[in-house]
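The chains shown are only part of the set, and none of them has been moved.
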Amino acid sequence: MYLNSIFADPERTARLMDIAKTSLQPMLEGAIMNTIPLTIISFIVGIILAVLTALARISQGKVLRGIAGVYVSAIRGTPLLVQLFIIFYGLPNVGITLDPFLSAVIGFSLSIGAYASEIIRAAILSIPKGQWEAGYSIGMTYAQALKRIILPQAARVSVPPLSNSFISLVKDTSLASLVLVTEMFRRAQEIASRNYEFLLVYTEAALIYWVICFFLSVLQQYMEKRLDRYV
Amino acid sequence: MISIKGLHKQFDQLEVLKGIDLEVGKGKVVVVIGPSGSGKTTMLRCLNVLEIPTKGIISIEGNSLDFSKNVPKKSIAVFRRLTGMVFQNYNLFPHRTALENVMEGPVVVKGMEKSKAREKAAALLQKVGLGDKMDYFPSQLSGGQQQRVGIARALAMEPEVMLFDEPTSALDPELVGEVLRVMKDLAQEGMTMIVVTHEMRFAREAADEVIFMDGGVVVERNKPEEIFINPKEERTRKFLNMIQ
Amino acid sequence: ACGKDDKADKNKKTDNKTAEKTENDLLAKVKDDGKILIGTEGTYPPFTFHDTNGNLTGFDVDLAEEVAKRIGVKAEFKETQWDAMFAGLDAKRFDMIANEVGIRPDRQEKYDFSDPYITSAAVLVTNKSNTKVKSFEDIKGLNSAQSLTSNYGDMAKKYGANLVGVDGFQQAVELLAQNRVDVTINDKIAYLDYTKQKPDAPIKIVATGEDASSSGFMFRKKSDTLVDSVNKALKDMVDDGTYKKISEKWFGVDVLK
């Protein structure tokens, strides 16, 4: 019926085609200027945070473990939207006023840091104890064994679940509009709020997301293959 | 010279080592035998300080650790380099080639230059008969080959004493020989060695002394020709009957 | 299509006919169902929002309910976000939107509107401490927080401000209070409601626009029959004073003109 009605009404068809075409450029702009950089920066910062958190959670220090545990629980337990809200609109109340983009990076990095730390923690624990011991037995310190022996192997098992997080992040960045970052989905909303074809424009945005995520899953496959080289 | 005095190790409730005293002269080869759970592995791990003994003193070539007191992490790391450990299931680094496995210690721990470490590692792999497998990953090597890489990796740190924990027990019967041959060569070159193994051929041909452990203590120690033919203790006799 | 399919085709045709009928005569459909489905945000006081008991209420809600009563059907409100409201109307999940939607030429291209039922002025709002901005002409080059969904954004642009997109008035005020933007242009009535709720908000009106904008109920195109009867109901309400009563209940004044 929908399809029918579109093709039955050439004028409407032309209008929709036109909207689809003209909205592509601003959306891509939003993707390239904001969505993609935001995703990449937040993911990198988040992963570093995640490794540190994972190490804290498996460490001996009770205080360290406690802090890391509360952090993970609080971030996983509350909506990202509210976290961004607090960072951007709440912190000024205690005298900290942050840039939109910086706020977004902090929010998303904290989020990735918490979720990915669980993945990395599990991955580190999955490396046989013998690997630590082999490192120690040739005189390595904890840090050396971690960096040279354990993390490279943990990377292998974490690639698929971390890709899940990465791919989710791409789409979660749409929340950045809340803190005034004009990312792709915001552009879509702007466009649709002018021509009221929300369904069409949103679907178009979804397709762009899909393309980005497709590249990421190709990257995932490449990484998996590369890291599987020695198995 | 290695000396162990009053070595105790307790896991929670379980006392695994109940006072081990042992001296091994420089260049000597000692084979340790004994039933499962008697504490052989634990003793080796204490020498490599992979386990912290509950009490006791270990000294190797003048360096000594007294575990009755608190031992700082730093001295453990230093002490650890005096011993080279060869594991039952190899524990090679799967993400590094044979050559890289052997280079890892010299480069990372000793800070040796890469090119020099590579040369040294290549020479060691040559020595254990793997000159043609240097760029293989562990997963591409047979068990016997992996274990020989493990030996080369330990040797690269130039330890005073080599510790072997059942180095051939995970191997197919026909691959055992190649590893034992490398170990015999090492013994002949004058390396001090403590070897946990049930390979009687090796004990007979290469050991200066055989030690029988049971229940966390050394029950009997003697020359191999003596202990196998004429064990003094009843427990030793029983055990030897069972495994032969 | 051979003989066998003929019958099916015929059936389809008759089906289509009834469908067409109800499609063109939305009023008949609404009356058949005994209810009119009304899309609204439910988060835009004082027009459409929830009172402290959690009940949906507001000026637009009261008006829509009265209109439904006069048509002789039940008003059934469906609450969702702005974007979903439009999509819902397109998808025939709602028959009408009651959400203080401004009547604008671009909207009229795609949708039908009732006669306007409210007229409101645009106000220029700044932080209380702001002494520089005194009129609309002063906002050139300044940052103005504007919602995507209102026509005030176009106005801000016209006067040369840089637009900062926000999701609603509340967010704009928050940014003003924190001095993250310089101004916002918005609906005077919405401003008044906000300052009633938060009298200590550090914002003030510095100018009021001359040309007022008006809002109405919004419909899909070709909803003529329904639009007509809604208009009639609105007119009756104005005539018999019901409209005035509702208007005064919410604003204390008559906001029709």
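Note that the chains take the letters A, B and C in the order they are written out, and that residue 1 is the start of every chain.
Quick note on the criterion: a residue touches a chain if its C-beta (ideal position, glycine included) is under 8 Å from a C-beta of that chain, and two chains touch if they have at least 3 such contacts.
Because the structure is predicted, anything quoted here is derived from the model rather than measured.
Asker: Would you mind giving the copy number of each chain kind in the full assembly?
Answerer: A x2, B x2, C x1
Note that in this section only the chains that are shown with their structure count from here on.
Asker: Top contact pair of chains, counted by C-beta pairs?
Answerer: A-B
Asker: CA centre of chain B versus CA centre of chain C: separation in Å?
Answerer: The mean C-alpha positions of chain B and chain C differ by 82 Å.
Asker: Need the CA-centroid distance for the pair chain A / chain C, whole Å please.
Answerer: Each chain's C-alpha centroid was found; their separation is 36 Å.
Asker: I'd like the Å distance between the centres of chain A and chain B, where a centre is the mean of that chain's Cα atoms.
Answerer: Spacing between the chain centres: roughly 47 Å.
Asker: Would you pick out the residues of chain A that each touch at least 2 other chains?
Answerer: Chain A, residues with two or more chain partners: not present.
Asker: For chain C, jot down the residues that touch at least 2 other chains.
Answerer: There are none in chain C.
Asker: Provide the residue numbers of chain B that touch chain A in the complex, in ascending order.
Answerer: Chain B reaches chain A through residues 48, 50, 77, 80-81, 83-85, 87, 89, 91-96, 104-105, 108-110, 137-139, 153-154, 156-157.
Asker: Touching chain A in the complex: which residues of chain C?
Answerer: 82-84, 86-87, 90-91, 106-107, 110-111, 148-149, 164-167, 171, 174-175, 178, 180
Asker: Name, in rising order, each residue of chain A that touches chain B in their complex.
Answerer: 128, 130-131, 133-134, 136-141, 144, 148-149, 152-153, 156, 227, 229-231
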